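Working notes, structure below.
Apart from one protein chain that is not included, each protein chain of the complex appears where it belongs.
This part shows chain A:
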Amino acid sequence: MKVMVAVKRVVDYAVKVRIKADKSGVETSNTKMSMNPFCEIAVEEALRIKEAGRASEVVVVSMGGEQCVETIRTGLAMGADRGLHVITQDSSSLFPLAVAKLLQALVSSEQPRLLLLGKQAIDDDCNQTGQMVAGLLGWPQATFASKVSISDDKESVCVEREVDGGIETIQLQLPAVVTADLRLNTPRYATLPNIMKAKKKSIQRVTPEELNVVIGSDLEVLEVTEPPKRKAGVMVASVDELLDKLKNEARVF
């Protein structure tokens, strides 16, 4: 069984994010980029499934400009077998629906039985791609996975989902889409020998045109601004003053 994992290159989680002067987006030049943490968890899960003997091949796919190759190499260094790079002019126009359509095309040519993704990217927090691609493919989906178990006959997968009320356990027929949540696993370090081996693993490049997918501009970013600075707290002298401020300034009621 083949497992495909989609990974995204984002600003590293420890970096203090800055907005570009023209407010068109976040500054990414001279900024450290890394694989999205939830995508790392997805890759780790795919590797564990392979190590448990339930999968024969793990393919890592990423989309965007040339630098995506670094992110794919990280996946290969963790232990994935092959990489796929959908090369586009720039990464900023790849909104979830476009990514979902591209994944749909890749799935139909690669034929994986399980598509793993991170639940969301830490740059846009969309939490949409997994759900959209499952819809486009007509596949069952299990999002926010905190535990994934492939059945012995490899026909179904049992997933524990982290939902507001607790944990929901569902069983899906394969092929299926699963998105990873934080507690699914702790990703392994890429060891030096594996990083060296990864340099020799193949990364196939493909364009949206070759996949017959038109990337439409369904969304336009108008402006990106910093959140307003937290204002200093105000001490009130009495309960009446508090009620007055809550009503007339904070307009809570």
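As a convention for this text, a residue touches a chain if its C-beta (ideal position, glycine included) is under 8 Å from a C-beta of that chain, and two chains touch if they have at least 3 such contacts; residues count from 1.
Criterion: contacts and distances are computed from a predicted model.
Trainee: Pick from "serine C-palmitoyltransferase", "DNA-directed RNA polymerase III subunit RPC3", "Electron transfer flavoprotein-ubiquinone oxidoreductase" or "GDP-L-galactose phosphorylase" the UniProt protein name of the chain that isn't shown here.
Mentor: "Electron transfer flavoprotein-ubiquinone oxidoreductase"
Trainee: Which residue among A:S24, A:T191 or A:Q204 touches the omitted chain?
Mentor: Considering the complete complex, A:T191 is the one touching the chain left out.
Trainee: Where does chain A touch the missing chain, residue by residue?
Mentor: Within chain A, the residues touching the omitted chain are 12, 14-16, 18, 21, 30-32, 34, 186-189, 191-193, 195-196.
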